[in-house]
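Every protein chain except one is present and positioned as in the full complex.
What follows is chain A.
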Amino acid sequence: MLMEKTLRLQHGSMKAIVPPRKTVEIKDYSIENFKPSGNNLLDEWRIKRLSEYATLQFPYWKRTGLKRLLLPNISHYKGPENLDELGIKVIDSLDFEGSDRKFVLLADIFSLSGRYFVHSGVKTLILEDFDSIDNSLVIVENGTLNLVRIVKRALFVGNLRILLKPGAELKLYNLYIGRGMDESSPLISNVFVEAQEGSKLLVRDFYFGGTINAGYFGLRINGENAHSDIRPYYLGVGRNVIDILYLVRFYAGNSYSNVDAKGVLMDTSKLIFRGIMDITSGCKEAEAHQSNHALLLSERAKVEAIPSLMVDEHEVVASHAASSAPVDEQTVFYLMSRGIPKDEAIRMIVKGIFETLKDELNNLDESLKLGGLIEDALGSVVG
């Protein structure tokens, strides 16, 4: 499989012009920062990527305002150093462009944390021990994996690749709690999943905090009858810029995918939502839906949405919808007519948006009370 590009602007011999990548000069790592992992297979793979990394400058993200970055010191290597031959083959096949190729390669080469494991059976796994650069690979061989990632960091550049084998099921919860105080410490996560025949994927992402909180989620559907239900949630406060990209590319028919993003924006926060549902030729009876609904609670909050559909096959169902609006006055009026003060009514509406996410997290393991993380985030914002 070739590297999964974010945009596929070609149709037979026809092509469209791909806008050039804008770059910015940032002090970068050099070959001296390359630390051996102790795993020859892995290091060979990293060195190959290093030659590509060296040709790329850091991107300038105009909409996000990313133009500075303070990279951490690299004193050692830590990541998926237990990668075996199968692991190398899989990590190589799950190559992708991500929100920007530079960040994907950076985490591949210079990671300071990460893991590799092959899952089978039924398990709930909670991961919190992330360093500022992380690179991980998970193969879900069979059974069900409930994977919760809690990334609470100032600076974070991380990759997660997942291979979802035939019939396997994954519930993936990514809770991105940014701690960056300025735009030089962004939280940048790149997650790429390949779903094979009959697999089932549920994704819940939560973006909150930090100055720049950027998430890429790419799904390659490579087998028939794969089912995916992806729901990004966002809560923007202060000067938060939440920049998220969801790509679902179908290479097999009879599969279903739904990306349903929603959230609340307050103060001067800004959401950039990019959604790409891409159905390649021959994927008969594929069904792709995508939506983004933003609730704006401040006059100075902003939404920029680019929900794209790209379809090369006619026997499909493909749709997207997007909206942004203030709080519905009728809903507020209804609650107020029941004796609830206006502020409390708005609070209830906001909390209602995240209620399902909170319940789902609590239901994973009642003793862990993971929904508390969402409650804490909401509590710090709306009381």
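The criterion applied here is as follows: a contact is a pair of C-beta atoms (placed from the backbone, for glycine too) under 8 Å apart; a residue touches a chain by one contact, two chains touch by 3 or more; residues count from 1.
As a convention for this text, contacts and distances are computed from a predicted model.
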Protein that the absent chain corresponds to, by UniProt name, given "Cytochrome-c oxidase, cbb3-type subunit II", "Spermidine/putrescine ABC transporter substrate-binding protein", "Fe-S cluster assembly protein SufB" or "Purine nucleoside phosphorylase": "Fe-S cluster assembly protein SufB"
Options A:Leu296, A:Ile346, A:Leu361 or A:Ile374, residue touching the unrepresented chain: A:Leu296
Residue touching the undisplayed chain, where the options are A:Asp28, A:Glu197, A:Asp260 or A:Glu313: A:Glu313
Full-complex contact with the absent chain, from A:Val24, A:Ala54 or A:Ala321: A:Ala321
Identified contact with the non-displayed chain, of A:Ala305, A:Leu335 or A:Val382: A:Ala305
Selected from A:Pro36, A:Gly282 or A:Gly352 as touching the chain missing from the view: A:Gly282
Missing-partner contacts on chain A, residue numbers: 11-17, 19-20, 281-282, 284, 294, 296-326
